[in-house]
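Here is the structure we will look at.
The other protein chains are all here in position, but one chain of the complex has been omitted.
The letters A, B, C and D name the chains in turn, as written, and every chain counts its residues from 1.
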Amino acid sequence: MFGSFIKKSRAKSPWIMHFDCGSCNGCDIEVLACLTPLYDVERFGIINVGNPKHADVLLVTGTVNHRNKKVLKNIYDQMPEPKAVIAIGACGTSGGVFREAYNVVGGVDKVIPVDVYVPGCPAKPEAIIDGVVAGLAKFAQKVEEAK
Amino acid sequence: MDTLILVIIGIVAGPVLGGLVAGLDRRVTAWFQSRQGPPVTQPFFDVAKLLGKERTVVNQWQILCAWVYLIGAATSVALLFAQADLLLIFFVQAVGAVFLVMGALAVKSPYSQVGAQRELLQMLAYEPVLVLVFVGFYLVTGSFSLEALWAQETPLLAKMPLLYLALGFALTIKLRKSPFDFSTSHHGHQELVKGVLTEYSGPYLGLVEIAHWYETILVLGLCAMFWHTNVAIMAVLVILTYLVEILVDNTMARMTWRWMLKRVWLLGMGLSIVNLIWLYAR
Amino acid sequence: MATTVIPFGPQHPVLPEPIHLTLKVEDEIVKEAVPALGYVHRGLEKLADIRDYHQMITVCERVCGICSMIHGTVYSQCVEELMGIEVTDRAKMLRVIWSELHRMHSHLLWLGLFADAFGFEALFMQFWKVRERIMDINEATAGSRVIVSVNIIGGVRADLSPEQIRWILSELDTAEQEIKALQDTIMNDYSVKSRTKGIGVMTYDQALELGAAGPTLRGSGVAQDMRMLGYGGYESLDFEPVTEPDGDCWSRSTVRFREVLQSIDLVRQAASKLPEGELAVKVKGNPPEGEVYQRVEQPRGECVYYVRGNGTKHLDRLRIRTPTFANIPPLLHMVPGCELADVPVIVLSIDPCISCTER
Amino acid sequence: MKGIIKDVTFDTVVGEVMHMKNDGQRLVTLSTYQAGEGKMGILYHFDKELETTHLRLVADMDKPIPSVSGVYFSAMLVENEIRDQWDVEFDGLVLDFNRTLLLDPEVTQVPLASNVKIAPKN
Partner (left out) sequence: MSNLLLLLILLPVAAALVCYFVRSSAVRSMTVVATGVVLALAALGLLAQGTFEPIMVGSFLGIGSDFLISVLDFALLGVIYYYGFKHKSLLIQGFTLAQAVLLVWFEVFSLKHAAVPALAGDQLTLVMVLVISIIGSLICVFAIPYMKKHEGHQHLEKSRQPRFFFFLMIFLGAMNGLVLSNNILWMYFFFEATTLCSFMLIGHDATEIATRNAVRALWMNALGGLAFVVGMMLIHFETGLIDISAILAGGPQGVVMVTGVGFLCLAGFTKAAQVPFQSWLLGAMVAPTPVSALLHSSTMVKAGVFVILRFAPAFAGTFLSTGVAVCGAFTFVACAALGVGQSNGKKILAYSTVSNLGLIICCAGINTPLALTAALMLILFHAVSKSLLFLCVGTIEQNIGSRDIEDMRGLYSRMPRTALITIIGILTMMLPPFGVLLGKWMAIEASADANIFVVVMLAMGSAMMVVYLARWAGSMMGTREEGTLSESQPLLTSVPLLTLCLGAVVLSAASPWIYNSLLAPWLGSTPFTVGFGSLESAHGTFVVVPLFLVLGLGLLYAVRAASGYRKSRFTPPYMGGANSSVSGNYVGPMNGEVEFSAGNLYLDELFAESKLTPAFNALAVALIILMLGGAL
């Protein structure tokens, strides 16, 4: 019984952690806007924790460059399972407008596995919330498969 | 036998009530911030999720310390329900608090280290105030045991109004509310990441959270003792006190420990001493 | 006395963007702060080699999402000056309106983050609530909330109808009331004052010597605002630069606070003076050889563009110096000696935009 | 380009900058561009009461360039950036990041030197 409660709780309490990888800030402020009164994601139990050790979902905005790819990998490794990664915006999914710049590695999936891609330049808060929901479904599925 | 039943009630009801209080707290806070906020049962989902997460630690001391923190907090609530000696309740509570700090000091993380130091300073601030509150209690009832309270005919608040205010300081610190939320904050945005809790993760963070619920019940229980003659007024007093806590939390910035030490020592101790002198003189 | 070394960043909940400061603290007093950058560096100045001068607007707008409008404006102005194009007055005034809206949303966003830096979450929520009005205006008029992308070389691509302008003005009236109500809260609150007054002090002379820019400079009492240069329509608007004398975090936040109100006023002025005319002039050919140096006032301060053309459709050199880049040396000056708890407050008080800084 | 432009050389640059400082000028920034094979142009932009002054230094890239960070601390950051982007050295840089301000060891090419073109990544 407790096991099923835990399973249910996972979907009800996704704690997010936002990492800005080299974004132009456009997506970042939209992620923050999700927390604010208009969108209020805390309704769904989503909290921005800012510490990978407490987080369930990693939101990554922006392109990966040579310096922050290590940070990104490190943060991902420090998150306890089960976890999901959501790449936000054109840059996070593919490198976007910067993809040919000399210090750019590319999208987030060049470094860590990504579960959900949220498009947009910048992605709108609605899209980000939708992405988190899709991510939760993904990670419920992952937990099932792991059994 | 009655005591045993009360203790069991305390141990079981403690986290349930504590979780609900935390849920209501988030709800009211959201209301203050023009938001809707999560469902009241949200803290239970959070903790259940945490308990189901992968166990990751930096070293094994953290596991030990998280458990002892929980055990200490639960024991202190049990003692509260057993109507034991107030000082004893307080010292047992300190066992948990000290272990939480030691677990944070055991890891090589600067955030957790600094957070632990700040947590110790918080203890330094509220402990003397609490002891003085208990001394006031003794002066009124003639005993440090909670049992002695029921023989009193007038509520304690009438005789210890200033001590109740001083207790408010201790309460705010213990509940980790602004302006005293610098060792760890309920909100993630702090210069120390999550301070003393930075390195506790997954199930161990869940344990710490449950222990925190116990502590909430402990301090609210202490507040409730100030109006023991009437259950309705007791409830109103506790609810009012907690609302004031949330109000303060939402209308104050986070302060520094330097500010805290000066204010709590001067104001908190000052209020206590004035009240105690009055009690001695009586 | 034992030293604690604290890695402040690159990933840190207080920092909106990755930057790193190695803080050496004793008794929580910062003794030394060494920065590390490059976590956001993409190298987009070099993209001028493979994107033509029209495409570069898109890139320049993404130097920073928060001040994207003004990056687009200054880039367009540079190319226009290089190519000798005169933009219509209507286009100039429309640029002013969107620029000032951008400034407002940037400042409101910053005020929220700043409140969050000293743990005043309720205030963060309130500022961001007001800010949503501006975001709505952006979305309704330009089709996008953050990066409005209205600039093109030679003018703007979107227009404002009289109804839209009326609606914008009425929204701004409401916003103004809400902001003034918040002003009472933030400026007179005891806890806010004690966390910001006297923290991170930089005097008038130091601010000039360290090359501070924007509100950071004006917070130290230097009346310098690039809009006084009178570029792109500002020459016909009436305004005084906002300054505060103390040079501490409180001054800098007050400057930004008053600038929000000033921007509302500027939008009103611009709307009332909005002339009729074409939105954009036709642009032909490539930028000729030559160099252009342009400075504009962004929400974070003075932004400098240096552009060299070489006669091809690719620019020879595009150099961007953003305000935060100029404000990092002052930051390094302000941090040592403060309390650890004040570091986030001081760091945020320069309104860091690392994405700008590192491009 | 608006504003007064003065040419300086390796020998006079620090003295001129010092002169500007004594005049109460604010160092805005340094701009760089390619000035022919093996040479780069550096512009030192100054501001006083919204009036702009530029110092132009055309430098050989294989020689250490005199640093002005001793005069204006704020030049430290931009000189480090130039060091990263052009692989030039500065003489007397107060805080030398040694080409690590923006770049990591993985980046082997010199970003802004003209003979190195960026190949689009796959």
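Basically, contacts are C-beta pairs under 8 Å (C-beta built on N, C-alpha and C of every residue); 3 or more make two chains touch, one makes a residue touch a chain.
These numbers were taken from a predicted model, which means no experiment stands behind them.
Participant: The complex has one chain that is not drawn here; which of the drawn chains does it touch?
Facilitator: A, B, C, D
Participant: Kindly state which of the options B:Leu20, B:Val40 or B:Ile63 is in contact with the chain not pictured.
Facilitator: Counting the whole complex, the residue in contact with the absent chain is B:Ile63.
Participant: Would you mind spotting which of B:Tyr111, B:Tyr242 or B:Trp259 touches the chain that isn't drawn?
Facilitator: B:Tyr111
Participant: Using the touch definition from the top, which of B:Ala30, B:Ala48 or B:Leu86 touches the missing chain?
Facilitator: With B:Ala30, B:Ala48 or B:Leu86 as choices, the missing chain is touched by B:Leu86.
Participant: Where does chain A touch the missing chain, residue by residue?
Facilitator: These residues of chain A touch the chain that is not shown: 19, 51-53, 70-72, 74-75, 77-78, 80.
Participant: Going by the touch rule given at the top, which residues of chain C touch the chain that is not shown?
Facilitator: Residues in contact with the chain left out: 1-5, 7-12, 20, 22, 26-28, 34-36.
Participant: I need the residue numbers on chain D that touch the omitted chain, in ascending order.
Facilitator: Touch set of chain D with respect to the missing chain: 97-98, 100, 104-105.
Please note the rule applied: only the chains that are shown with their structure count from here on.
Participant: Is the number of contacting C-beta pairs greater for A-C or for A-B?
Facilitator: Pair with the higher count of C-beta contacts: A-C.
Participant: Report the inter-centroid distance (CA atoms only) between chain C and chain D in whole Å.
Facilitator: Here chain C and chain D have centroids separated by 24 Å.
Participant: Could you please state the distance in Å, as a whole number, between where the Cα atoms of chain A are centred and where those of chain D are centred?
Facilitator: Whole-Å distance between the two chain centres: 39.
Participant: I need the residues of chain A touching at least two other chains; which ones are they?
Facilitator: 36-37, 48-51, 67, 100-104
Participant: Chain B: which residues touch two or more other chains?
Facilitator: Each of 33-35, 188-189, 193 in chain B touches at least two other chains.
Participant: Hey, which residues of chain B end up touching chain C in the complex?
Facilitator: 29, 32-35, 110-111, 113-114, 178-179, 181-182, 185, 187-191, 193, 250-259
Participant: Residues of chain A touching chain B in their complex?
Facilitator: 2-3, 5-10, 12-13, 15, 36-37, 40, 42-45, 47-51, 53-54, 56, 78, 80-82
Participant: Considering only the defined contacts, which chain A positions touch chain C in the complex?
Facilitator: 19-30, 32-33, 36-38, 48-52, 62-63, 65, 67-68, 71, 75, 96-98, 100-104, 121-122, 124
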